[in-house]
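For this view, one protein chain was removed and the others were kept in their places.
Take a look at chain A:
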Amino acid sequence: MTVQNVATAPQAGVPKTSVWRRIWQQDGPGYLFLLPWFIGFFGLTLGPMISSLYLSFTHFDLLTAPRWAGVDNYVRMFTNDPKFAASMRVTMFFVIFSVPLKLAFALGVAMLLNRGMKGLPLYRALFYLPSLLGASVAIAILWRQIFAGDGLVNKFLSIFGIVGPSWISNPNYSLWTLIVLAIWQFGSPMIIFLAGLRQIPQDMYEAASLDGASKWRQFWKITLPLLTPVVFFNAIIQTIEAFKSFTPAFIISGGTGNPINSTLFYTLYLYQEAFGFFRMGYASALAWVLLALVAVFTAFSFLTSKYWVHYDD
């Protein structure tokens, strides 16, 4: 021990290597390779986030310097902005209906595909396609055509003598066309459900069928509980996606959120405030409220998960 201490003790007169130098010598090349990511993260994500947090406490029109406004923007939002309330209502409605319906539909299709049918990879790819295309401008334009007064849906209904409304210009239906569009993009949760279903051991079902459990009971008592980790994951991802949804509403309503604000998604309203009225400070505050909302929702989901999500290990 003593010998070792003598050998490793810093000797007088020899300058100590600095901590930074040692880190550089040890991990320098690693950090070098990480540099592009660091630039992207700090320059394009964290930097803008911090500056938007600052801007949310200012009035800023892009042309003149930001003026400090304290919590004015936030106060206005909650006390004196009917459009904020309207956009929040629309977004909540969209989230509450589109997410469960989309998940249910995705699970249903995944269960159909999980029955070992032929050509599974082809179906899987076909069903996944809308998820890749769904948020695109082209699909939104197509959607507008399908649900227009003289669109495909009404042409189909006319076969049965039904005169359908113009779905997208009727405030009672316009949001529902967007919900249907969201459900149509069921591909990515479906793929995850399919992977989850594959994880459930076949002998669980065999044991249940020996116990006399019907397919229905097997679904409720075995499939669904064992799939809860995947349901949980999909629900969180899809809810965040739904809160962030922007393109379809923007295209279908021509950026207005009409008719009568019925498709005024929160993000669309934020966009209008930022790039229509150049109220960057207010738009930043809106963005932070959305972030807080999503964070609260996610935290709530995680807190309740221990009561309904069954992890195997």
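Simple rule for what comes next: a residue touches a chain if its C-beta (ideal position, glycine included) is under 8 Å from a C-beta of that chain, and two chains touch if they have at least 3 such contacts; residues count from 1.
By our rule, contacts and distances are computed from a predicted model.
Novice: Missing chain, UniProt name, options "Acylaldehyde oxidase", "Multiple sugar transport system ATP-binding protein", "Succinate dehydrogenase cytochrome b556 subunit" or "Anti-sigma regulatory factor": which is it?
Specialist: Hidden chain identified via UniProt as "Multiple sugar transport system ATP-binding protein".
Novice: May I ask which residue of A:53, A:101, A:148 or A:222 touches the chain that does not appear here?
Specialist: A:222
Novice: Which one, A:111, A:133 or A:204, makes contact with the chain that was left out?
Specialist: Missing-chain contact among the listed residues: A:204.
Novice: Tell me, which residues in chain A touch the chain that this view leaves out?
Specialist: 201, 203-204, 206-213, 217, 221-222, 225-226, 228, 310, 312-313
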